[in-house]
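And now, chain A:
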Amino acid sequence: MAPRPPLLTMSGITKSFPGVRALDGVDLEVQAGEVHCLLGQNGAGKSTLIKVLAGAHQPDSGEITWRGAPVTLGSPVAAMRLGIATIYQELDLIEGLSVAENVFLGHEPTAAGFVVRASAARTATAELLKRLGHAEIDPTRLVGELSAAQQQIVSMARALSHEVRLIVMDEPSAALDPEEVDNLFRIVGDLTSDGVAVVYISHRLEEIRRIGDRVTVLKEGRSVAGGLPAESTPTHEVVALMTGRNVEYVFPERPAAGFAAERAPVLKVEGLSRRGEFAPVDLELRPGEIVGLAGLVGSGRSEILETIYGARKPDRGRVLVDGTPLRPGSVRAAVGAGIGLAPEERKAQALLMLESVSSNVSISTLSRFARAGWLDRRTERAATHEAVRELSLRPDNPDAAIRTLSGGNQQKAVLARWLLRGCKVLLLDEPTRGVDIGARAELYAVIRRLADEGLAVLLVSSEVPEVLGLADRVLVLREGSVVHTADARELDEHRVLDLVMEGSPTS
Partner candidate 1 sequence: MTQPTTAAQKDAPTSAAKSVGEKPGSGPRWGGDVRTLSLLGVLAVLVAVGGITAPDEFLATSNLQLVLTQASVIGVVTVGMTFVITSGGIDLSVGAIVALASVWATTVATQEFGFAGILFTALIVGVGCGLVNGLLIAYGRMVPFIATLAMLASARGLALQITDGSTQIVSVESVLDLGARDSYILGVPPLVLIFAAVTLVGWLVLNRTTFGRRTVAVGGNAEAARLAGIDVRRQRLYLYLLSGLCCGIAAFMLIVLAGSGQNTNGNLYELDAIAAAIIGGTLLSGGRGTIIGSVLGVLVFTTITNIFALNNLETAVQQIAKGAIIVAAVLVQRRSPHGGT
Partner candidate 2 sequence: MPETPASTSRRALLFGTAAVSAGALLTACTSNEPKEQAQAADNAAPVADDKPGKQVTIGFAGPQADHGWLNAINSNAKSRAKKYSDVTLEITEGSNDTAQQIGQVQTLINKKVDVLVILPADGKALTQVGLQAMRAGIPVVNLDRVFASPQAYRCWIGGDNYGMGLNAGHYIGEQLKGKKNAKVVELAGLDNLELTQQRTKGFDDALKNYPNIRKVARQAADFTVESGQAKMAQLLQAQSSFDALWNHDDDQGVGALRAIDQAGRDDFLMVGGAGAKSAMDAIKSGTSVLKATVLYPPTMAASAIDLARALGQAKGIGGLAEFEIPSSLTLYSAVVTKDNVDQYLPTGFI
């Protein structure tokens, strides 16, 4: 395929958002009729890159050549006109419209320019669905009534309803069963034999081996390798390319291995499970210990944390604090027993963005500062001030508005909330998300210090080095099941990535 001019060439693409360089010189070359896989860790820039390709983001610099001619992808419509279609991971279908209406949304077949020819759309949709091997989907059904896999098919039909030369698929197999994955691959095969190019994003190396032609690896906004043969490049080489980072993480010192083994566990999780989210999990947390959960997005990490916390109700199993079982599905029971959670989406799940630092810190401890419901604001402020100072939160002013703080300091405010409450178990879900590299070390130190003071910490992070560097013990999750448990010092990043990425969905 080499002598032909490539279908798409992107070179030197950069894209900055305020404070962050999301793409820092990316090259990508796609041939017609090939499956080109895009690999990279979370945050490597894959999403930004496909948004540039879809016309949703405008690059700051760099060149895009389409079928030999330079182009500007000024808008999603412009990209679509050229024949570039994107199927996002989070499906962008409208549940209240029918399948046919979704497929032809925005380019409905019309008569006299404005009268929608619904029957024409239905026929064309049925045709497309048949081509995709899903003739059983009725074009008149509401999308909201379909299964996730069927919705994916509709999304694909929508992409194919355009004159398409390149389809971008962002983790299309994430929501699919094995048979459905087989069907997906068949469709991909059909498309490429028609000369359509596919840019395929997946975390599953095995899939990439099966259908990929070439691989481009992204790391921290740069393409570190382009056009590797998908079948023959060894896994460890790919993983090395993905992880070989140039940022030094500074982790606080750990106590000796097994230091906590003698202590009675403060938190015990027994056979906890939720259908469709995670298989029965057992774990024990001892005072002073940091236990990490490593796994990919969608591996059930956050769900496990939220179920322990009572924010989700388990199907089976139970959670015990100091030997006493908690009422399942009750946040108040968990909080009352001494569990605290720093959730994944800090702004959406933890912070009152219109409020002061003090209000945010004291929210779980209000009754302590109140007599018969009346708040003693002076003691409240003094207490929050102390908590804030203890975590060296900046600015050291409890009256500051929380939204003016940086991500790291907002996270400290959440930690201060639980510090103030004096909880025994702290659940941390992506504690450094949105925290810039420099501030992370400080946060790591704070977390370790809290553990040293006797807190038991359960840590979830999609950044493997973070889990390995901070935790004492690590549980590796794949698709809702714990596949490996080990002392953090016995694992390395490659090994963990191998564990979380290898294997088919059923294994």
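On the choice of candidates, all candidates are chains of the complex that A comes from, given by their letters.
Basically, a contact is a pair of C-beta atoms (placed from the backbone, for glycine too) under 8 Å apart; a residue touches a chain by one contact, two chains touch by 3 or more; residues count from 1.
All of these numbers come straight from a predicted model, not from anything done at the bench.
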- Query: Which candidate touches chain A in this complex: 1 or 2?
  - Reply: 1
- Where on chain A is candidate 1 touching in the complex? 17-20, 22, 42-45, 47-48, 88-90, 221, 309, 311, 331-332, 334-336, 341, 343, 348-356, 359, 362-364, 366-367, 370, 373-375, 377, 397, 399-401, 403-407, 410, 417, 430, 432-436, 462-463
